[in-house]
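A quick write-up on the structure given underneath.
This part shows chain A:
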Amino acid sequence: MSTETVISVRDLWKVFGHKADRVPRSDELKALTRRELIERTGCTAAVREVSFDVAPGEVFVVMGLSGSGKSTLVRCLTRLVEPTAGQVVFEGEDILGAGKRRLRDLRRHKFSMVFQNFGLLPYRQVIDNVAYGLEIRGASKAERLRRAREVIDLVGLEGYEHSYPDQLSGGMQQRVGLARALAVDPDVLYFDEPFSALDPLIRRDMQNEVIRLHREVGKTMVFITHDLNEALRLGDRILIMRDGRQVQCGTGDELVGAPADDYVRDFVRDVPRASVLTLRWVMRQPRPDDVLDGPELGPEVVIRDAVRTVLAADRPVKVVRDGTLLGVVTAEEILTVVTDVEAVA
Partner candidate 1 sequence: MKLLRLTATAAVTALALTACGGEKIGETPVAGSSSGAAACGTFNLAVNPWVGYEANAAVIAYVAEKNLGCTVTKKDLKEEIAWQGFGTGEVDAIVENWGHDDLKKKYIDEQKTAVAAGETGNKGVIGWYVPPWMAAQYPDITDWNNLNKYAAQFKTSESGDKGQLLDGDPSFVTNDEALVKNLKLNYKVVYAGSEAALITAFRQAEAKKTPLIGYFYEPQWFLAELKLVKVSLPKYETGCDADAAKVACDYPEYVLDKIVSKKFADANGPAYKLVKAFTWTNDDQNVVAKYIAEDKLSADDAAKKWVEANPDKVKAWLAQ
Partner candidate 2 sequence: MATTTVGLQRTWRRPGKPVLVAAVLLAWVLIWVPARGVHTLGLSPADLTPLHHWLNDVNDTVGANRDSSPFFLYFFNEIRAAVDSLVTFLQDLIAQPSYGRPVPVLGWLGVVAVVAYVSWVFAGWKPALLAAAGFVFFGLQGLWEESMDTLALTLGAVVISLLIGIPLGIWAGLSDRFHKLVTPVLDFMQTMPTFVYLAPLTLLFLIGPASATIATLIYAMPPAIRLTAHGIRSVPRSAVEASESLGATGRQKLTGVLLPLSKGTIVLGVNQTIMAALSMVTIAALIDAPGLGKTVIKALQTLDVGTAFNAGLAIVVMAVVLDRVTTAAGNRVRQTGRAARFRRPLLAVFGVVAAVCAYLSHTYYWAAEFPDDVTIGGTLAKSADSVALWAQQDLSTATEAIKNAITYALLNPLEALLVESPWWLVGAVAVLLAALLGTVRSVITTAACVALLIGTGLWQDSMTTLAMTIVATAMVMLLGVAVGVWMGRNRFADRIIRPVLDAGQTMPAFVYLVPFLALFSATRFTAIVAAVVFAAPVAIKIVADGVRAIPAATAESATAAGSSAWQMITKVQLPMARPSLTLAANQGLIYVLSMVVVGGLVGAGALGYDVVAGFSQGQLYGKGLAAGAAIVLLGIMLDRIARASSPSKGSN
């Protein structure tokens, strides 16, 4: 919990209902399934005992189906929803203990959020929507217009400054949402399923936009989605949630290569494995009969990118990190993955 983490979440609970706080305190209630809990107490547990850390500059994705508690989780991180129990440490400060004023300060300066339904103010022009956060924290008019223009250029909204939100397409509207969040220059950006309301093509565009922005501004991002492909495209690490609990947390290839349980396995079944898994997941120990003078590749090379090399080589390709031989890969292993035969059964 040093400088290596921006956000550190420990045993976070959010229970909705009457006397919700008794749930995290009772081992008996904690053990119940969601359905049992509702029947016993009338309470709904949206987030149950979630813990994770987010490193600076990381894109951390929380993924789950609807009702899995992911949106509640991200709201707990900013206290838009008040957590029932646990810890959310932000840059070394437990924000659950922050007073109203301090919390407002954090929201004004440290983190901001992009919403699924954009949450734009329809009576304001684009530029005033973008400047809204600055206005709230009391920036002068000249200052906030200057900054708003800057961000508008950054997200590619030049020329739309004086349009109203309802004159823009969904994708453009979300650019406004993005610009508004960026305008306050926060340390962390939270995204709550920002692109699920958009057409697939636009969604792809916007994902690229996020990737580009991440490269350019290098913000830490926490990204909520129900779309596995989106998670895999964007996320440095992915947390999978189900019924309020975290099921697995790891990099994309970890999830695909070593699903924690059947739920995750089911989830990742349709992922084009070749484009996610790296050689690490398919290499085997060299056998005595292997000729070990073939080409070398690193363990983090994605299979898809290795196909050509492996298939072209007439001997096993060596997987090497820092001069150490980790294993070998041959056409057989590659083809198993590429033809999508269940490799890890």
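Quick notes
FYI, contacts are C-beta pairs under 8 Å (C-beta built on N, C-alpha and C of every residue); 3 or more make two chains touch, one makes a residue touch a chain; residues count from 1.
Candidate selection criterion: all candidates are chains of the complex that A comes from, given by their letters.
Given the structure is predicted, the values throughout are model-derived calculations rather than measurements.
One candidate among 1 or 2 touches chain A in this complex; it is 2, while the rest do not.
Against candidate 2, the residues of chain A that register as touching in their complex are 75, 78, 80, 103-109, 112-113, 115-123, 132-133, 135-137, 164, 177, 180, 184, 190.
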